[in-house]
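Take a look at the structure below.
What follows is an incomplete set of chains from the complex, kept in their original frame.
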C-alpha cells in the first residue's frame, strides 16, 4: 500500500503491468524520454527501454492507427493523447477502425488497446486543453469509455482496460490528477468495466456523476445531508457500456434523479441517463429528472471559465429543486 | 541497391519487359523459377476472370457492388510475390491478385462484395487485414503491424497498398512518417491507376511522380512500370530485403491503369476518353505476361483457353454458392462488437427476437 494521487497511480499501474506483460508498449507525444507533459509515464522508458516506452511523431491518427496495427500483431499498446481535445485528428482511426475491427473481421481481429487522454476543464488552460468529449465516444458501438474518479479506482479500472480484449478510451480527470491521495494496494486488482459504483446510499434522490465531478458532488451531498436530504450517489466509472441496472434500481428506490457532468448539456451523457431512467423507472418518477451540466457553449478560456464550471452550490440548488418539486 | 539507382527525381522508371513480352533489360531480370511465373500468370488469369465475372453478375443484378482490378494485375501480383507467407498484407480495396496470392478464397472475396462481413474473416493463416474503405487510413495500420514485428524480433515484413488518390490524405503522410521514423519493415505500394474515381492524377498532386513523395520521409522511393510483373517483383523484392534487414520502409509507385470502372456504380465515360483506355489496353499486363510465357514456350494458347474455361467454371460455381449462402444471421450483427456482449446489446437482441417471434405468430 502506498499513498498516491491519480497521476501517480496511472504511472504505478502502467509500471505494474509493463513488468507483468512484455507485450505492453506505451507511447505518444513526449511520452518517452520526458515521461509525458503531466509526467504520467515518467521513468518507464528508463526502466523498460526505448522499445517499450517511446516518443512518437506529432500525429494523433498515426498514434492511434499504428496502435491498431500493433494490437493486431500481438502487442498491447497503451497510447497517450496529450489532451483530450487533440484526439480529434484521430477520430477516423477511433470510430472507423478501432471500434469496428472485431465486427468487421467477424471476431478474427480484436484490438486490446487503450487510448489514455486527460479530459475536462478547471485547470486554467489554453483553448483545446479542457475538452469533455465522452458523449461522442459513448455513442459509438464497439468502444468502451472509462473515467476513474479516485486513485484506487484508477488502478483497478486501468488494469481492466489494459487487459480488456477490446479498445478502451480511458479519460483521466486531470483537474483532480493531484487533488488528493489514497491508499493504493501494491497488488493486482481489477475493477470491472461496465459497473457503476454506489458511493453512498440514500433515499430522496439518485445523483449520477463521474470523473472530476465526483468530489464536487460529494461536497454538495455533504451539505445536503446536513439539511436532511438523503442522496444516493453513483459514480458511473464506465460511461459506455452503461450500467443501466444500478441506475434504474436506484431510481426505483428514490423516485428522483439528477445527472451531473461538466460536458455540455445537449445530446450528452446526461441526456442518455435521463432516457435510461425513463425507460426503466418511469412509473417511479416523482419529479422531472434534471441535468446539472455545462452550458451549450465552448468551454471558456480561464478568465471566464468560472461561469462554466459546476460548483457544489450549483449542484445543491438544482438537487433541491428536484427534491422539492 | 537497385532502388537507389532509380531515383524518381531523375525521371527514372523501372521496367524490364516490353509490351510484347520481351525482356529488354536482361541484366535486371529477376531470378524467378518458371513454375512460380506460371503460378503468377494463373493468378493473374483468375483475377481477371473473377473480375470480369463480378462485373457481369452485378450488371445482371446479382452482385451488390464491385471494384474491378482489370489492368492492375501485375502491379498487385508482382509486388506481393516478393513476400512470404509470414508477411502481412494490408489492402486498400483493389488488390484482388494480391489477396489471392495471400490465400484469400475467392468465395470470401465474393461474399465481401455481395455484402457480408463474413467476406472479411479470412482463414487464420492468411495474414491480411480486411479491406480498408477509409482511404489511406490503412497505412497507419501497416506502420503499426511492422513496428510490432520489429518489436518482437521477427523478420516479418508488411506490405500495404494505397491508390494515387490516397497519397493526398493526411493518414498517408502520418503512416509513412511513422514507418520511416521507427525503421519499420513496411513496403507501401501505390497503385497509380491514373484516377481517383473521376479525378485524374494531375489534379491530386503537382509532383511529377508519386514515388518522389518518399523524399518527405527520408526513405527510398521508386517508380515502376506497374504493368510489368517482373519490374514490380524486382522492386518489391529489393524493398522486402531492405525491410527484413532492418533498413526501414520503401515507397513503390506502380504506374498502371484501371481499365474498368471505379466500381460498378461508376461511369468512366464521363471523365475519360476511349482512346486513353485503348492506349492502355495495349499494355495489358495479363497479355504481356502471356506473350512472355508463350515466347519462352512455357505456355500455349490452348492451355490458356483450357485454363480460362476451368476458371470460369470455378468462378461461376463459387458465385452460385455465395448467392445461395443466405442472409446474415441476426445474432451475428450483435455478437462481434465486443468479446462479451454487453447487457445493453443482449437486451436489444432479446427484444428484437421476441418481436420477430411475435410477428411470426
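Some points to look at:
We just call them A and B in the order they show up, numbering each chain from 1.
Going forward, a residue touches a chain if its C-beta (ideal position, glycine included) is under 8 Å from a C-beta of that chain, and two chains touch if they have at least 3 such contacts.
Keep in mind it's a predicted model, so treat the numbers as computed, not measured.
Counting every chain in the structure file, the complete assembly comes out as A x2, B x2.
Quick note on the criterion: only the chains that are shown with their structure count from here on.
Here the CA centre of chain A is 40 Å from the CA centre of chain B.
If you check the complex, the residues on chain B that touch chain A are 88, 90, 117-118, 120-122, 124, 129-130, 132-134, 137, 139-149, 151-152, 158, 170-171, 173-175, 177-178, 181, 332, 335-339, 342-345. On the side of chain A, the complex with chain B involves touching residues 25, 51, 56-57, 59, 61-62, 64-75, 77, 89, 92-93, 96-97, 101-110, 141-142, 144, 165-166, 194, 241-242, 244-245.
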